[in-house]
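Removed from the display is one protein chain of the complex; every other protein chain stays in position.
In this document, chain identifiers A and B correspond to the written order of the chains, with residue numbering beginning at 1 in each.
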Amino acid sequence: MGVHDRDLNKSPHVSDEVRKTTCYMCACRCGINVHIRKGEDGQPKVRYIEGNRDHPVNKGVLCAKGSAGIMQHYSPARLNKPLLRVGERGKGEFKEIEWEEALQLATKWLEKPRQEDPRKLAFFTGRDQSQSMTGWWAQQYGTPNFAAHGGFCSVNMAAGGIYTFGGAFWEFGSPDWSNTELFMIFGVAEDHDSNPIKLGLAEVKRRGKKIIGVNPVRTGYNAVADEWVGITPGMDGLFILALIHELLKMGKVDLDYLLRYTNAAYLVIDNPGGADHGLFARDKAGDILVMDRKTGKAAKHSKKGVKPALQGECKYARGKVARPVFQLLAEKYMSDDFSPENVTERTGVPVSQIKRIAQDLAEAAFEKEIVIDQPWVDMKGEKHDKMIGRPVSFHAMRGISAHSNGFQTCRALHLLQILLGSIDCPGGFRFKPPYPRPVPAQPKPHGFAVAGKPLAGPPLGMPRGPEDLLLEEDGVTPQRIDRAYSWDAPLSAHGMMHMVISNAHAGDPYHVDVLFMYMANMSWNSSMNSRGVMQMLEDKDENGDYVIPKIIYSDAYNSEMVAYADLVLPDTTYLERHDCISLLDRPICEPDVMADSIRWPVVDPATQAEGRDVRGFQSVLIELGARLGLPGMTNEDGTAKFKDYADYMANHERKPGVGPLAGFRGKDGKSHGRGEPNPNQIDAYIENGGFFEAHVPENAKYFKHANQHWQDWAVEMGLQDGPVENVFNLYHEALAKFQLCADGKMEPVAPETHKERIKTCFDPLPTWYPPFEGEGIDEADYPYHALTQRPAAMYHSWGSQNAWLRQIHGANPLYVPGAICEAVGLEDGDWAEISSHHGAIKVPVKRMDAVNVNTMWTWNAIGKRSGAWNLDPDAPEAKKGFLLNHLIHELLPPKSDGMRWSNSDPVTGQAAWFDLRVNIKKASDQTGPTAPQFPAQKKTKVAPVNIEYGKEWN
Amino acid sequence: MTSLPTETTGKKLGLVIDLDTCVGCHACVVNCKEWNTGGYGAPLSDLDAYGADPVGSWLNRIHTFEVTPEDAPAQIVHFPKSCLHCDDAPCVTVCPTGASYKRGEDGIVLVDEDMCIGCGLCAWACPYGAREMDPVENVMKKCTLCVDRIYNDNLPEEDRVPACVRTCPAEARHFGDLGDPNSDVSKLVAERGGMDLMPEQGTKPVNKYLPPRPKTAAAVEPKETKTKKLDSKGFLGWLDKTLEKL
Partner (left out) sequence: MHPALSVIFFTVTSGAGFGFLAMIGLGVPLPESGIGAFVACLIAGGLAVAGLISSTFHLGHPERAWRAFSQWRSSWLSREGVLAVFTLLVFALYAFGWVFYGVRSSALGILLFLGSVATVFATAMIYAQLKTVPSWNNTLTPVCYLLFALASGVLLAGSFGFWKEVGSISIALVALVAVGAAWVCKLLWWNSVANDTLAARGSSPDTATGLGFIGKVRLLEKPHSGENYLTKEMVHQVGRKHANKLRMISLFLGAIIPLALCLIVLVTSAPNHLLALAFVSLLAGLFVERWLFFAEAKHAVSLYY
């Protein structure tokens, strides 16, 4: 038989055209090449989607979700027409209406609250990737009640980072993959920044450097980690502080770094019971003081040549005593409370492992120092001829943040980074433009709604202290429906979307008129206590009217939430829409690259299905804004200012010269960062592969928090308007202020109910306290922890109905540690009843040993309501899949006084999903389906039985 | 003719899969499906795609194994698996029609689907589960090593690699000529102790698997260090001394 034996076309035609846009299968926002080929009906059809090699985020690779985009785009669950509810809420009974009718109705519903009380509109946008626009819309409308899903996702990570060092992981920073000597990843982290982290892990592996995974569950990234720390959930902070304890005991902290970039030397007033206790000592001009090492006297921290002390006591004014932050810090963390021996039991981490990892960290940071021959000048004007790095890097995301102690845990992790001197240095953590952006450079939250008027500023922001809370005149009642920026959660920078429906239902702090939501599956996997939320949406008052009177919802698919809407605005798929991934919003930059990108309709919806009549949500919002006559969206003559979202993207200016897109500005498209609007900007983006990038200058690549070159470049590119001082807050003074409010020493005084909690949880130094749910129950009743994580193939995706992905994850067992299986008598395939303080569910179990001995877990958001997403009512998602959400209440178990706190972090309001405590027993009935079950949601369309995608091209 | 090729070029194209870095994300699995459903041969169909029992054909799948050492906690290994393009491919010789064949020029094992009667015997002969009958088209589907990509003049040169390799975010998949001892893939195999799956089956797989690197167990004690542990007094001394130098 010969070498060349068969006829085979080795160069078949691939596609007619490649269109480059941005993926939206999750929050990663990778660049994609969409291959378009003519289909059987002569219309353009998607042949193949691959990663864009030139794109800064994914550099050509693409994950399972991105590759399943075809099935997402052609999903039979797509909505094709505006829908008006005809049956009762929850059933999914609708009639199709025309867009004009839908827009008129929506305008009418929205007009009334705007004229009477704008707070009566609650506008929450779930997995929104256009928050700079939707937030701006809310501001123009005048309601403070706006947020996206950060509050139930990872706000602790974002707020913990920004309050501590003006950055955070994922969108605002990343490990220096190509220089790091040791990389440590905490908790569920597969679900943010997925492709860049995988690329980074590969690089670290290729370079033969060590990866340590800290996670109760040893899957995903923890499976490839060289060492696994099988920690008990909620104990990460304790573990980190034990590492700090060890590092201090070894004397392995970077004092030079601390002196240069942090408030380690700031003097903290020691005046227990006084109104200034815990605040920084200041001189009369308000300048913060340090203690001069030589003289022992107080001096301005900014005074040239002063060598500040890190320990001791300073009598800085008559009878006033203050001590350096570092002294307080060393006292706190060197105490036996944080010794490995004392934390090992709670954390589940052996003493040997804590000590060894502390050694590894110290060794990597101080013995494997990296030096890059790159001169640079710092903000004080000091010239450095080298960039010296402490090559230890970290990443964490939802795992450590979704606890009621998450904010402090995230702070603790950043404290560890800072003590090692590894923030924005070679081999450490690196800021991504436009970060660093510390709190003073962030907007404040805005409330104080006035009928018919816009808010004075954006609804969401970063409070500087108690003075920025959004409270009514009584100093207690929250202004916002979700109780964000109130005593419940003073620093709730992302809002608290998970509380909106239950608060609106309870009328606490008030009832709303219209609930307007986008891409937020609140009646299912995006709520705690899903069954309860469904009931709240269905509930009627004594007049027979719904307690939440009007619900407008926009989604591309027939999700569980669609069934609860009164008016449904059908959104496009991601291949049919305009979008901008803006620097004003949640950027896609990499440490070396400032970048933004667009989506554009690579296919026209009208060609993508019979009778398909859908509009991108942002375009609809702009049209509604114009119909309502909102400022910024309306011309003086009352006509619409923007034709659609694409028009807004190119022509809106947030401030002169700065708009949603940074690239190709100016009339000629040659200005970047700043410049007049360019009418052809979108075409320029398309031409450039769907994105824009500008490279950070070599001398600005590191130490951006204190780098003159960076500041200059950032100002030039429109990222900031002037230099921003960024002092890393080892000790956070704002937290001390809240403690003073709790002590009644500072206005506004915290209400009696909150005092104790604020005193405990608002420690100005990162701390650890037990997660709340575990404190509210009897551990004997609920001895185990239960967690969820999203599988890599489904993370953050709106893709549960995806024909390909649902074959991979169409059902989810509960993974139970072997020892618990043996104790309870469970084997693979058995059915178990899992109970929490809130309820019980019935689930199939699977034994697993690579997991913390007290922790069971499952894949999240696989379970579907029967009939939802136009799947067969008997789909495995409905019958063999389940949600842990049914066990989690949005409120904690009642306290002795009957008070029920929100199941959230007391600082940021982050939903504490991972605090869940459970018990398990073998179910009495060993047959399926999973419980609870709900009546089938009506399908909007009958799905095809079989798929033979691409047959016409074979 | 379903005998194995008697004349070959010595070229053995195949994959090297790194079990040390695969995070089990299924990117390769889905991108493979996506490329191939519109590519070589019949589409990769999905039966009952939105129903109670969806079953489709796939050319690459990822298993997840739990491996428990005697003296350390259990660990997880993600395990991608597709056709290994065996030198001694039993799936080829059992084929009654000649549809299944191994190319002499590069060793790729292919199915000429127009000749396939869908008897399934080749799938039975394969110990690895590398072949799947398409549930709608009823022909045998298998990994083609993207033979319609790797030589395709319509694609940019850098893209002429299998779809799974191009898309893998974790660099866990490498493509090349395992017949050439100097190729990058062969060197990788030599360096990392690349292994055959089920060598006892005598199939001589071309694809190799790189084993996971050893893990550090939690119980490993910290090494004795020169650094003396500081008590609070010693700490202050250290602090002063260190600050002196700054």
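The rule is short, and it goes like this: a contact is a pair of C-beta atoms (placed from the backbone, for glycine too) under 8 Å apart; a residue touches a chain by one contact, two chains touch by 3 or more.
It should be emphasised that the depicted structure is a prediction, and the values quoted were computed from it without experimental measurement.
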item	value
Omitted chain's touching partners, listed by label	A, B
Residue in contact with the excluded chain [from B:Leu13, B:Val29 or B:Leu239]	B:Val29
Of B:Ala125, B:Leu188 or B:Leu236, the residue in touch with the unshown chain	B:Ala125
Chain not shown: contacting residue from B:Thr8, B:Asn31, B:Ser57 or B:Ser186	B:Ser57
Candidates A:Cys153, A:Met496 or A:Met848 - the one touching the absent chain	A:Met848
Missing-partner contacts on subunit B, residue numbers	1-3, 19, 29, 53-58, 61-70, 72, 74-77, 79, 81, 90, 93-99, 115-121, 123-129, 132-135, 137-140, 195-202, 209, 211-212
Residues belonging to subunit A that touch the chain removed from view	807-812, 846, 848, 850, 876, 880
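In this section, only the chains that are shown with their structure count from here on.
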item	value
Centroid spacing, where centroids are CA-atom means, of subunit A and subunit B in whole angstrom	33
Subunit B-facing residues of subunit A, complex	1-6, 8-14, 37, 47-51, 53, 58, 60-68, 70, 76, 190, 194-195, 198-199, 201-203, 205-206, 218-230, 248-252, 255-256, 259, 293, 307, 309-311, 330-331, 334, 349-350, 352-353, 355-356, 358-359, 362, 792-793, 801, 803-808, 810, 848-850, 870-872, 874-876, 879, 943-951, 953-954
Subunit A-facing residues of subunit B, complex	1, 3, 5-9, 20-27, 29-31, 33-35, 37-56, 58, 64, 66, 68, 73-78, 101, 103-105, 110, 112, 135-137, 147-148, 151-155, 158-159, 163, 166-172, 212-213, 215-216, 218-223, 225, 227, 229-230, 232, 235-236, 238-240, 242-243, 246
